[in-house]
Structure formats: C-alpha cells, structure tokens
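Handing you a structure now.
A selection of the complex's chains, in situ.
Which chain is which? They are A, B and C, in the order written, and residues in each are numbered from 1.
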Amino acid sequence: EREQPAREGAPVPASPATRRRARELGVDLRQVEPGGPHGRVTNEDVQRAAQK
Amino acid sequence: MPRTEIDLQQTISYLSILDEEGNADEELVPDLDDDTLHRLFRVMLLSRRFDERLLQLQRQGRLGTFAPVKGQEAAQIGAMAPLRRTDWFVPSFRETAAALWRDTPLSGLLLYNAGFNEGGLPPEGNNDLPIAIPVATQVPHAVGLGYAARAQGKDDVAIVFFGDGATSEGDFHEAINFSGVFSTPTIFLCQNNQWAISVPREKQTHSRTLAQKAIAYGIPGIQVDGNDVLAVYAATVEAVERARAGEGPTFIECITYRLSLHTTADDPSRYRSEEEVQTWERKEPLIRFRRYLESRGLLSDQEVERLEQEIKEEIEQAWQEAQVQMENPDPSVMFEHIYADPPDYLQAQRAAFQKEIGGG
Amino acid sequence: MAKLTMAKALNLALAQEMERDESVCVMGEDVGRDGGVFRITEGLIDRFGDVRVMDTPLAESAIVGVGIGMAVAGLKPICEIQFSGFSYMGIDQLESHAARMRWRSRGRWSVPMVVRAPYGGGVRALEHHSESKEVYYAHTPGLKMVIPSGPRNARALLVSAIRDPDPVVFFEPKAVYRAFREEVPDEEETLPLGKARIVREGGDITLVAYGSMLRPTLEAAEQLAGEGVEPEVIDLLTISPLDDEMIAASVRKNGRVVVVHEAQRSFGAGAEIFARLIEKAFWYLEAPMERVTGYDVIVPFFAREKAYLPDAGRIVRAAHRALL
C-alpha cells in the first residue's frame, strides 16, 4: 500500500463494498472525507456523507 | 564358473511371401477366398487414390494438415483384414488404409481433415478408436481393451498400430510390458516405414530390428515384408489366433516405407534422397499384388480401370457430402461432449458464448 | 453405523462398489496382495480375485493408459497411483486421452475411470511423498478433481466418483487417513461431485478449505469464535467443478474471506477461488481476500514440514487481517 495524492481519474481508495454502498446512497466518493488509512474512504465515511 | 550363455528360448524370424515382382511362395500363401483377395486390392487402391485426393485438396487449402499413407497400404490392410468388427482397432494418426478396410466413411475422414470434430465419430458397429496423435500413447489403450475383453469372457482381440518412432516412447514400453505380464490379446503392429519425420530408422534406435524388442517383454516377435499384403495377413492371422486362444500378445514389425511426406507440412527433400524413394517405389505394395492377382486371373486391366472409375466417383461423392456438412459450422459444437452432463459453469459459458456470437 | 478412519471408509466404498457392479476393478502398484501401501485396497483381492484387482508392473503412464482402454471397453477401472507426486508420469494419458475420449469420439466412447492417489504432507514422508498439485488436474477440461476431508465424505465422494461417467482424479489427504474416526453409515451413501458443504455457519468471515486443511481451519474457527468472531467454514470437497455459488453466497453475506490450501501459493486453487469471487461477489468484498497456503518453495524434507504447512495460527492471523 502506498500513499498517493488523489489524481483526476485515479480511483479513490475504497473497498468494492464501500463503492456499492456509495452508489446505493447516491454518494460521490470523490466528495467524501476519507477516514481510513492511506486516504481510504470507509463505510462509515460514506454513511456520514450520506447523512449530510 | 565361466560365463554361460543364457538360452532366451525365443527367436525372431522374417516372413515374406509375395516378392516385388508379384511371385508368391505358394506354400505360404494364406487361405483367402477370391472375394477377399479382390477386396484387399480394392481397398488398397481406394486408399491410394483417396490419399492423392486428400493431398490435392490440402494443397488447394480446402483441407488441413494430414499424414499421407502412401506406401503402407499392404502393411495396414493386410493387418486389419483378419480382424472381426468387434475386435478393437486402435490407430495412430496414419492408419487411413486400415480405417478404409473398416468401412470408415470417406466423408468422415474428409470432415476430420477439414478440422471438424464431427469427423471423429467412429463408424457405427465398429470397435474403432478415433485417431490418436501423441505418438505411442494409444498403445496402452489396446492393452486395456484386450484385458477387458478377456475379463468380460469375450474372445475379441485388439490391434494397435504405431510407427518406428513410436518404439522409442516410454508408453510403448510400459504398454507391451503390461501386455506380456497379463497376457492380453493384443497385437502390436509396428509400421516401420523407415522414418519418423526426418529421423531415419537407424537413428531412432540401435537395435538391428524393431521386432527383437519383443524379447525384452518375453513375447513373440516377427518381422515381415510390410509391402507384402499376404505376409502381413499371414503373420497377423497367427497373432490373432494366438490371442483368441488366450496365448497372449504378439509383436509384428512390418518393413515398409513412407513413400510420401510425413505430413503435408513436411519437406522430405531436406533429409532424404529421391533415389531412396525410387528404390522403395519399386517395392511398393500395389504393383506386386496387382501382378499376383492378375497371375491368378482375379484382375484384369479392364477390371482395374473399372475400379479406378468407381473409386473416383466414390471419393467425389464423399467430398460433396463433406462440403455440405462443412457449411455453417455451428461453433457451439465445441461445448459438446466435454462431460456426459455439462456442469453449470460450462452451460453458463455456452450461453454467454451463444449471446456473444448472436451479436453481443 | 461404525466409526471408521478415512482409510477404512475408502475401503468400504471400494468393496461395496465392487460388490454392486462387477465392471468395477482396481489396479495399481501393490494394491492386490499387499492391499496397497496405505491398505486402502485391503482384502479386495481375496474377495474379488486377481482379474478385478490387479497388481501392476511399476509404470504409472500404463496404469492410466491401460485403464483408459479398459474403461472404453466397458469396465470401470479405479487406478491407484501410489503417491500423487508420481501422478505426473500419467498426466499425459489423462490430459491427452482420458479427458478427451468422449469428446473426440463424439460421445461414442467414454472413460468412466477414477485415478486415486494419496496427496499432501503432514506424515513425515520422503521427498515427493507430500505433494499437492491438484491444479494440474483442475486446469484440465474433461477431468474432475475431487478432494475429501474426512472419512464419511471420502466414502460418499469415492462412490460418486466411481459412478461418474467421466474421469475423476481423486486426491486423498494422507494426513487424514488414520488421523481420526467418524461415523460412516453401513448402507451406501453418495455425495454429489461439484458441491461444497458448509461445515460451520457464521456471519463475520468465510473460511474456505479442503482436504487436510479442513482441520486446522476448524481449529482456527474455534479460536476466532473464542475472540467473538463468527466464522463460516466451507469445505470444498470438489476442486473442479468448483461450487463457486456456495462460496459466493457466503462471501456476499460476510464480505471477508480466507482461503486455505497446502499447495504452493502461486497459481494454486486459491487464485481461482479469488477469481470466481471477483466474478460473483465483487461488490460485497469489504477487505482484501486472504490466502493461507504453502510457500512458493519445493515442499521441504519433513524436518521442516510443519513450518511449510498452513496451521491454525497462520489462518487466524490471516482472518485478523481480513477483518481489519
């Protein structure tokens, strides 16, 4: 795992399950504040973003 | 004590009945009725002409690579003829002549050579295995088939064909050794056509004959003039009788010659001389057998002409039939017969495939 | 019912099938008079005679090749290869003919044969006697690859393999042959090939194993349960065809998975399981899939066998990583 700054087009690090939840909740991962290691967006991050 | 020679209790003999000129040693001519003699010639001629037609079609790009059998007609047909339909025929990849004796439809062989799996279907009612390409790997199959026949209380035998090159493979060795131990009714018919692609017989093995390899297994071995259909027939009859009587296997080395190229992808001029081929052309099997039959009043020029015409039409008819079957090859045929019952994942792949070729 | 070892359970399967169907025969090195070096075929030659129970010469390619001929003629040969590490001598006959005969002959001929061999390590054996190359056979269309984990399923799967109309390669975990006993019904029992089974249910993480790796995986499951994690344990039973639906359903539920096999890691069966899960459960993966496997080394001589083989500790640690 390596640190990398988010690039235009590069994937936001997240598990496939998190991506599915984001899609289901209408959340754009690129707009979510990542709370996991290495800039990873977690399920909790998505949940939080959806509730806003 | 001084060295003592071990008595091996077996010898290897050479058998020849019909010489190159078509003169037969009458005492040795096997018991064959006129119809069978005629059929032997007809099928040898059919094989020869079919081979020529296949070569033509391959050069035109209508058929794929195949292995011509020119020169080996007597060695194959003479060996196939003593067998019953229920006896097992285990070919390698060059046994077209033997297959024709077994009434294998020409259209099926054409389909096979045109790259259609449908061409692999053995003729109904025959105990024929399909063409086997990895050299010598079919030899153990004939041992198992023979073993099974005896276990099932049948007196069927199994004949397996293979070349000189095949005798160098481990499967050849393991199979014949099994056969010797279990005394299976298997006839090991070696088509020594002097070449294995570009490797001449002398470089394949250091034994003077191939027949003597039988001594390694404690089974009878005999060498015959493979271009002499009567000798091949006689030796095979003996082997078949021994096998049916429960006396086990026999190894028959047929000395013959591959008059054509190894396969249509081969260029023999790279490794053998035209003189050698000419020398063997003079010994080829059809000429001498025709002369013999003529001397017996069983064949005439007109009869041969008639046969040629009949054969030509038969081949053309088969080619027409094959071409009909070759139109619109349903590619999903490739999913058939992988298992008796296709598992789910394979059915899913077939469905996905069908969707893709349907348009996406 | 009786409590049988796997060795005895396999012997029961062989004896009952040979009794039921006289086309069934057994062939291999030392399977007759000696009853097989692991005694799996013990007693069969006395019961069924030396035509149906063949002590063969020392020649694996012929054991398979002659078996193929016997099968084509209508017998049902069960070929024993003395150790799976010697099966490679027969792989050409399996790939080039056993797997293809039905297809090549358009269904005219078939090869209802079983090739069985003890596989895997854990019994302090010599070099080549602890191998686990099931992938060679799983990657070969026309064959099936089955690996039981205990006495009862070994018996049931072997019966199904014998009755299967196509060639089945049957690897028996030698470390389990006499490791424990289990109730095995006297009356015949089969298990369908191609179906895995859930050995332990749980909603937190899926552990997939087979063969001798089931036991350390169940041990690991116990440890995890003690930590408050509920693992679901799946025993594959058949490697090919793979029951990817059962594994995928479990992973879709749990989101986290550890696959365990003693075979070397790279290009091992675990990779294909991962691939199927990508294809069928991708959107439910919460964490990277883990595989606990043999290292990509040659199986060491037995003084280091334990270090090579996956154990409960390694599986638990992998589960922890998958639960992050």
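Quick note on the criterion: a residue touches a chain if its C-beta (ideal position, glycine included) is under 8 Å from a C-beta of that chain, and two chains touch if they have at least 3 such contacts.
These figures come from a predicted structure and were not determined experimentally.
Formula of protein chain copies in the complete complex, based on this structure file: A x1, B x2, C x2.
Note that in this section only the chains that are shown with their structure count from here on.
If each chain is reduced to the centroid of its CA atoms, chain B and chain C end up 40 Å from each other.
Chain A and chain B have Cα centroids lying 68 Å from one another.
Residues 15-20, 43 of chain A are the ones that touch chain C when the two sit in their complex.
By the touch rule above, chain C contacts chain B in their complex via residues 25, 51-52, 54, 56-57, 59, 61-62, 64-75, 77, 92-93, 96-97, 101-110, 141-142, 144, 165-166, 194, 241-242, 244-245.
Those residues of chain C that touch chain A in the shared complex are 255, 282-287.
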